[in-house]
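These notes are about the structure you will find just below.
Only one protein chain is missing; all other protein chains are in place.
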C-alpha cells in the first residue's frame, strides 16, 4: 500500500535532498480505536514499542509517542468535537531506504479520521513561551517529526508523520541535537 | 458486533452460573499485525495498557498479556508454520454486565488468523513439571484465562479468550489467590 | 492517573502518579484549582516524580494553575520532574516560568 498524501501540505522543511523518491516501507501494525481519551494510553504504549523495535533512541521514541498522542488528541477534540465513539485508524510502517534514494530508515505513522475537514488556516499554534493554556500540540508535533502532512482523501482526514532514524552528521547538525 | 464462537470449544470450566446470557461489550482497540515474532512486543504493550485501563490488578494484567502473547506465538508457529508476513487480527473488548446476567466486568480478546485449521486433537500441552522443552503455551493460557475457545469461521481460525475482573469472594476462593 | 493530597509546612503537596493526558488532565486541573482558588493554600507543591507521561493538555492545566496562583499571590512549586516531563516543559518554552525544584526537600525548603 502506497501512501498518496496530497492537498494541504504542512511539511516541516528539512532539505536533505531526498527529492521525490519514495522509500520502501513495511507494515508494522495497524490499529483501530475510537475517539475516546482513555484509548490514548494504549496507542502510546504501542508506538513506544514500535519505536523501540525500529531502534530509535529513547529521546526520539518519546518524541514520536508525543507526536502521535498530540495528533490523536487533536482528532478527538477538533475533528470530532470531543465526542467519543467515532472511528480513528492508525497505521505504522517501517521505512527502509530504497535503491534509488538516500532516505534513512524511519517510521511512518498515518492517522485517518472521519471527522470534520481540517481548516488549513486554523492549523497553527500560538507563540511559544506565552503563559497561556492551549495551542501547544502542533508545536510539539512539528518540533519532533521530520515530515508532517495533513490531507483529505475520500471524505477522510489524513495525517502523515515521518521520523527518520540516526540522521547523517550533516542532518544531525542542522537538527541541533 | 457479537462474537459468535462455536465449533471446537476448549472452555476452561469454572461454574459461576453465568449461563448463556451474553454480557454487553464495547470495542477498546483492534490491531492488525503480521506473523512476525518482532511484532509480539507491540501487542504485549497494547494489551498491558488495555488491562490497566480496565482496572485489572498487575498480576492479572500480566496473566492476560502472557496469554495473548502465547496464543499469538502459537498462531505464528503452528497456524502459519513459522512463516512471516501473514495477517493476524486482534480485537479487544471491554465486557460489562448486562441487565439479564450476573457476569462481572471483564476483557474479551479475539484473535483471527488465515492459517491452517487447528486440529482439536493436537490442542494439548505436555504434563507439567517435566524437564522437557515445549508444550507450555496452552497451559499458561488455560491457567490464566476464564474462557478459552477455539473455533473456525469463514476460513479463519478464531481464538476467543475472556478474563473477568475482581471475582466474587466465592470465585476468588476457588481460584486460590 | 492518581492524586494524593498531603499536608506540608506552609502548604499542601499533591502527589500525581500516572499519565496527565487528555483523559486525566481535567482531574488534575480541578484538584489544582481547588487548592489554589478555593482553599487559598499559600504554597501548593506538585510532586511529579511518578508521572509517566504529560501532554499539552497537562501543560495547559499547569499554566492555568500558575496563573491562578499569581492572581492569589500564592505559590505553585513543582518538583520531581522526569525526563519526559522536562522535555515537554522545554518544548513549550515554559521551564523558566515555573518554579521547579529537584527534590521534595528542596521544594519544601524554598
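Think of it as A, B and C in the order they're written, each chain with its own count starting at 1.
Here is the rule we go by: contacts are C-beta pairs under 8 Å (C-beta built on N, C-alpha and C of every residue); 3 or more make two chains touch, one makes a residue touch a chain.
Since the model is a prediction, treat every value here as computed from it, not as a measurement.
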{"item": "Chains still shown that are in contact with the chain withheld from the display", "value": "B"}
{"item": "Listed residues B:27, B:123 or B:136, member touching the removed chain", "value": "B:136"}
{"item": "Footprint left on subunit B by the chain that the document does not show", "value": "37-38, 40-41, 44, 58-59, 62-63, 65-66, 69-70, 73, 76-77, 128-129, 131-134, 136-137, 139-140, 143-144"}
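Keep this in mind: only the chains that are shown with their structure count from here on.
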{"item": "Chain-contact steps, minimal, separating subunit C from subunit A", "value": "1"}
{"item": "Centroid spacing, where centroids are CA-atom means, of subunit A and subunit C in whole angstrom", "value": "28"}
{"item": "CA centroid of subunit A to CA centroid of subunit B, Å", "value": "32"}
{"item": "Centre-to-centre distance between subunit C and subunit B (centres being mean Cα positions), rounded to whole Å", "value": "40"}
{"item": "Sequence positions of subunit A contacting 2 or more other chains", "value": "38, 41, 44"}
{"item": "For subunit C, residues contacting two or more additional chains", "value": "none"}
